[in-house]
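Here the complex is missing one protein chain, while the rest keep their positions.
Moving on to subunit A:
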Amino acid sequence: MYGFEALTFNIHGGYLEAIVRGHRSGLLTAADYNNLCQCETLDDIKMHLSATEYGPYLQNEPSPLHTTTIVEKCTLKLVEDYKHMLCQATEPLATFLEYITYGHMIDNVVLIVTGTLHERDVQELLEKCHPLGMFDSIATLAVAQNMRELYRLVLVDTPLAPYFSECITSEDLDDMNIEIMRNTLYKAYLEDFYKFCQKLGGATAEIMSDLLSFEADRRAVNITINSIGTELTRDDRKKLYSSFGLLYPYGHEELAVCEDIDQVRGVMEKYPPYQSIFAKLSYGESQMLDKAFYEEEVKRLCLAFEQQFHYGVFFAYMRLREQEIRNLMWISECVAQNQKSRVHDSVVFIF
C-alpha cells in the first residue's frame, strides 16, 4: 500500500500523530540549551525548565534540588506521554509502541542481574531502572542463579522470552556472559523490530529501516570497540552483530577481525554515511565517538518528522526525548559539580 497511507492512515493513527507532533514541538530548542548552559545552580535550571513542558513536573520539588530529581521528573514526563499514547493506540501502532520499550527492558534485566551479582540491594537497583522498561516481577530477577533459571522464572512471562532462545545455558552468571546476553538479546530484539516494521510496510518500513539500521550499525561498532582485547573470539563477536543494516554482511566480516580502533575506522570509512562521523575524530580516539553517533542519530530522527503518515515519528519522538533527558542530566551534573567548561562536551542540540 505504499503511497496510499494518506487515504487511511488518519482513521486510526491521525490523532496520535497529531499528539506526537505536538509533543515534538515541546522539545527544548538550541536557545533553551544556551540558556540552560548559562545556569549557575540547579535552581536556575529548574526555573528555566518551569517555562517548558517540564514545568508541572518540577514545580512541587523543594529546593535544594538534586540532579537525580531533575532527571527522574523529566523521565516521568516522557513516561506519561508514552502511556497516554499507548492508551489511545490501536493495533498495530500499540505493538509498535511496545517494541520501543523492549530495549529498556533488556537494559533493566541486565542492570538487575549484574547488580545482584555484585550483591546490591534490590530496591536500590529497582530505583535505577528505566521506568519504560519495567515489567511485573522484575524484582524476582534477583532470585535467578543462571540463564536457564532467569528464563524459566521470570523472562518467560515477558515479551523478551522469544529473544532468549540463544542465551539459554546453565552457566553461572558472570559479568562477561551477562554482557554477551545483553548483546544477544539486543540483536534478537532489533532483528524482530526490523522484521515487524518491514511487515507494516509503506513509509513506516522505509523510515524505520533507516533508523534501525543505523542503530544496528552503531551497536556493531560499539561491540567491536568494546570487545577489542577481551577473550571474545572473532566468531562470537560476529554472532552479536544484527543481520541487517548498512554494514551487513561484508562490513561485519571486516569488523569481526578488527584489532584496534584505527582498523574499525578503516572499515567504517568505506561507508559514505559513516565517513563524516569518523572524519570528526582524530586517529586513535574513541571518546568522542558516542557524541558523534548521537549527533548523527538526532539528525536522522529529526528527518523522520519530515514525512507524514508513518509510525517512525513515535520512535523518533521517544528517542529525541531520551536524548534531551541525557542532555539535561549532563548539564545538571556539570552545573552541580562546577564543571561548566565541560557542558558542551556531551550535549547534543536537537533543533
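One rule holds in what follows: a contact is a pair of C-beta atoms (placed from the backbone, for glycine too) under 8 Å apart; a residue touches a chain by one contact, two chains touch by 3 or more; residues count from 1.
The criterion applied here is as follows: contacts and distances are computed from a predicted model.
Between the listed names "V-type proton ATPase subunit a", "Polyglutamylase complex subunit TTLL1", "GTP-binding protein" or "N-alpha-acetyltransferase 20", the UniProt record for the complex's undisplayed chain reads "V-type proton ATPase subunit a".
Contact with the undisplayed chain is limited, among A:His48, A:Lys239 or A:Arg326, to A:His48. When you scan A:Val143, A:Ala161 or A:Met176 for touch with the missing chain, the hit is A:Val143. In the full complex, the hidden chain is touched by subunit A at residues 35, 38-40, 43-44, 47-48, 50-51, 59-63, 122, 136-137, 139-143, 152-154.
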